[in-house]
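Let me begin by presenting the structure, written as structure tokens, before commenting on it.
All protein chains but one are shown at their positions in the complex.
Coming up: chain A.
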Amino acid sequence: MTVLQEPVQAAVWQALNHYAYLDAVFLAERLYAEVRSEEALYLLATCYYRSGKPYKAYRLLKAHSCSTPQVRFLLAKCCVELSKLAEGEQVLIGGVLNKQKSQDDIITEFGDSASFTLSLLGHIYCKTDRVAKGAECFQKSLTLNPFLWSPFQNLCHLGEKPDPDQVFRLSSLQNSSIAPPPPSVSPAQNPSHRLDTALMETPQDTLELNRLNLESSNGKLTSDLSVSYIDSSLISPETGSLLGNTVSMASAGSLLAKQNKPKSGRSLLGGPAALSPLTPSFGILPLEPSPGDPTYLQNYSATMETQSTAPNKKSVSRISQSKSVFSQSGNSRDVLPIPFNQSQTTAPHTSGTPQVLSPSMTGPPNVQPRRSSRLFTSASSTAKENSKKLKMKFPTKIPNRKTKCKSAKTSNSSNLNESLDILRLDPSLSLPDTRIPQYQRAAADSVMALLRDLGRGYQALCSYNCREAINILTSLPPQHYNTGWVLTHIGRAYFELAEYTQAERLFSEVRRIESYRVEGMEIYSTTLWHLQKDVALSALSKDLTDMDKNCPEAWCVAGNCFSLQREHDIAIKFFQRAIQVDPGFAYAYTLLGHEFVLTEELDRALACFRNAIRVNNRHYNAWYGLGMIYYKQEKFNLAEIHFKKALSINPQSSVLLCHIGVVQHALKKSDAALETLNRAIGIDPKNPLCKFHRASILFANDKYKAALQELEELKQIVPKESLVYFLIGKVYKKLGQTHLALMNFSWAMDLDPKGANNQIKEAIDKRYLPEDEGETAVEVDDSQDSSIMTDADDTQLHTAESDEVL
């Protein structure tokens, strides 16, 4: 049966590569029925998972004891996806008798996929409110694999402040794995690769060792040449980044892939003659096979199929393979296979039984890069796809070599020394090896530099240093600046700064560039909400809900759209739909909470905000919402607690400070309130709301002069705000200057004619009393706020609302 296994496996992978999941699943099911090995099980589960049915993979894997780390990882992944967090944790770290495995244990056990495992584990910890441990896991994951973005992102979300400069750099370990691996690395990782039998490992390691020796001897030669590589990568950061991805795949990928990397370099470069003409093409090399390149994949599968059945076809298939991959590398390509093959045949091998070995070999090497590709980024560009496929090809050679070797030197335990000698004597083989890593190193470094910048920007945004975030992100190179991700985040930063017009500009740009982008669109919709642009908002809502009905963002946008139309019941339905689609989407809860507040269902609103906090306890909007509700209920202590919590998350928010000031004033801590408001004004000197509150507090504390001055300043900022004039009038009245007071009252009335009917008039009559209607009006009329006050062009609406207030 083992003979049968290989071509079927190859066919399954090919089907997977061509997104023919039905075929892949069917074949894998047949294969599993035939052999029932753990490997076939893993393959089948992978097919299920990739065809978007994690529950199938889950149930399949669960019924069987999973011993290999990769199977356990997949099971854990499924568990997490099905939100069986405890079980996922148990699968990953459940040791014997409640003794949990430490992170080091995980690293040794999972080997190269440890970074992903830890990231997953961190995710589980965070979801189960063990933030400290989660952060630890993410940190560790990042140190293991600095190319991972999501752990960093998660760290930022947790409120940790990982130093991007520390995180995104190649540590010695990564250096070693990208550059030729020193011998010390491979043994360390050996235990993790149980599938790769010792037969496989030893010759490889020794090869690496020799390569190192050679490197030192050839040092001078290489250093000269390497300069040009570095330059090329620096000049074009795009290609650099692409190559960096290749590298990342390698480092994330299996040990086998890594070990094969130098070999690929060898085959790329061929003999010494090919060296100089090939150098410039390095930068674009990984780009060449287009993602859907059929010839490549055919060849790939061809090699897969031939390798098991007919060893003598090997060389043919290999040549065709290299042709398709290196189609641009010029004439020299025909020469390429020759040294390559030589190295193959001379490569040391202890004798083994390929029938037994090869199935276990083909599995993991294919698997690893793929899995990593899945995790790597959701928005993987096509170029990344390329690099992945490039990587995937390499492992296929291993079985090749094995069988080849067997055919060439049957059961000849070709001693290592012999081959070592060959390697030493033949500098043409070793020369390119030393070069490739250096060049890759440079590319990786440039990617790291980019990631550092992005990381700094993202972290600044997450700690709500919005100005800084904008600065960092806008200084990115244009090709990165003009991507949906970056623009969305800049837009988000402007949004947090309440500069909605700016934010809107950026978001509309995002829509232009990447009309398919849904991430961040909920922010865009709220921006439009603030700007009262109902037409744009409904267009956005229509487009998104048509495009993807399964993403919470689309439903949030729809909800906002209806909220703007004051159709609160419908809006509530849509927000509920958003939650239904993704129960982990905190913002939807918050929006729903706000909507419930508007419809006066405070208890349900409280529950919504609590839920939002449960999902993401650094979601400051929800803390704010809770504070607001408590404020409404006149539980000022609780309100202050919640506002302060929100402030601790977003310390730069003048709005939050302002609220704290108001609450403190309500708690009769006027001095503290003034101080808080001063801080708020310090952060945002132009915030009319803060100024107004300061003025009212000053007024309440009988500091009329100061209040007057404040209000005069405020008048400059918002000249058409009737309440300002009303307050000025009251101050003058206190000061006994009745004329001025009356003048201001009448201005206030002019600006807000309807309001004049009740409150202002009453104020003039000194008979002002707060009215209940007023309050209800306030809630119905949510839209009047500082944002509107800043937007002078919205006076119409504003006046309409202040009508009801006053």
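Methods note: contacts are C-beta pairs under 8 Å (C-beta built on N, C-alpha and C of every residue); 3 or more make two chains touch, one makes a residue touch a chain; residues count from 1.
Please note the rule applied: contacts and distances are computed from a predicted model.
Student: Suppose you had to identify the omitted chain by its UniProt name; would it be "Coatomer subunit epsilon", "Carboxypeptidase O-like", "PREDICTED: anaphase-promoting complex subunit 7" or "Mitochondrial import inner membrane translocase subunit"?
Tutor: UniProt lists the chain left out of the view as "PREDICTED: anaphase-promoting complex subunit 7".
Student: Of the residues A:R30, A:K133 or A:K703, I need the one that contacts the missing chain.
Tutor: A:K133
Student: Using the definition of touch stated at the top, determine which of A:K668, A:K686 or A:K705 touches the missing chain.
Tutor: A:K668
Student: From the list A:R610, A:R679, A:K703 or A:K720, pick the residue that touches the absent chain.
Tutor: That would be A:R610, which touches the missing chain.
Student: Could you tell which one of A:L120, A:I697 or A:L751 touches the chain left off the display?
Tutor: Counting the whole complex, the residue in contact with the absent chain is A:I697.
Student: Hey, which of A:A539, A:I570 or A:L638 is the one touching the hidden chain?
Tutor: Of all options in A:A539, A:I570 or A:L638, contact with the hidden chain holds for A:L638.
Student: Applying the definition given at the start, please give the residues of chain A touching the unseen chain.
Tutor: 38, 59, 62-65, 67, 86-87, 90, 94, 96-98, 100, 128-130, 132-133, 498, 526, 529-530, 590-591, 594, 597-598, 610, 613-614, 617, 620-621, 624-625, 628, 631-632, 634-638, 641-642, 644-645, 655-656, 659, 662, 665-668, 689, 692-693, 696-697, 699-700, 723, 727, 730, 733-734, 763, 766-770, 774-775, 778-779, 781-787, 801, 805
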